[in-house]
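Before I ask anything, here is the structure I am working with.
The other protein chains are all here in position, but one chain of the complex has been omitted.
Let's turn to subunit A:
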Amino acid sequence: MAGQHKYSVLLPTYNERENLPVIIWLLTKTFQENDIDYEIIVIDDNSPDGTLEIAQQLQKLYGEDRILLRPRAGKLGLGTAYIHGIQHATGDFIFILDADMSHHPKFMPEMIRLQQSKNYDVVTGTRYAGNGGVYGWDLKRKVISRGANFLATVLLRPGVSDLTGSFRLYKKDVLSKLISSCISKGYVFQMEMMVRARQFNFTIGEIPITFVDRVFGDSKMGAMEIVSYAQGLLKLFVAV
């Protein structure tokens, strides 16, 4: 279905030993069933739990042309992980998703179809529209998520329903340009990518996705996250 295009998946990991084999299994299954040319670039930040070791086993199983290992010396942040990954990517499109299985690869063919139908520069998954949704969130978490998204929408007016989501398909040159212009970190980084995309007049399409909160390991959301989110948001409000 993908024509002559090739899709590079960037998977930044830190302590994802349990999740990585399953997400790679799901990715390869989806790509094979839909006849999509792909590669998966694992960018491991020297996880102490042996994520890289299991990634090497998976590379042997699936082939060195499908699984690329581009580890780094330590935790260096998400933005630089993407830059690092893009440098090694041979595809003309880049998929970004969380390695913890909260994003399901089954939505990728839909995202590709939407991208191709309108030649979008970016296609982003949204939990907030259509048949999208979440699993494993209590009322408090939903209120925080909705409140944070509302605040960002009011302040930044990005024209995208799910700003903080991070399941996206980019044209490769578009992603490079966006990353190089971004100044934020963490949650806010994903948001800034959308705001900058609008700033550069890139076109953005949306696909409803389901989000299943991480099965293995802890979900990161506490008071500190909320404070740093608010700080980052204000910084963006002033900067963009």
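Convention: contacts are C-beta pairs under 8 Å (C-beta built on N, C-alpha and C of every residue); 3 or more make two chains touch, one makes a residue touch a chain; residues count from 1.
In this section, contacts and distances are computed from a predicted model.
*Asks:* Can you pick, from "N-acetyltransferase domain-containing protein", "Phagocyte signaling-impaired protein", "Trafficking protein particle complex subunit BET3" or "Dolichol-phosphate mannosyltransferase subunit 3", the UniProt protein name of the chain not displayed?
*Replies:* "Dolichol-phosphate mannosyltransferase subunit 3"
*Asks:* If the hidden chain were put back, which of A:Ile54, A:Met108 or A:Val123 would touch it?
*Replies:* A:Ile54
*Asks:* For the chain that's not shown, point to the residue among A:Ala73, A:Met224 or A:Val238 touching it.
*Replies:* A:Val238
*Asks:* Kindly note down the residues of subunit A that lie in touch with the hidden chain.
*Replies:* Residues of subunit A in contact with the hidden chain: 18, 21-22, 25-26, 54, 57-58, 61, 101, 104, 128, 131-137, 139, 142-143, 145-147, 150, 154-157, 210-212, 215, 236-240.
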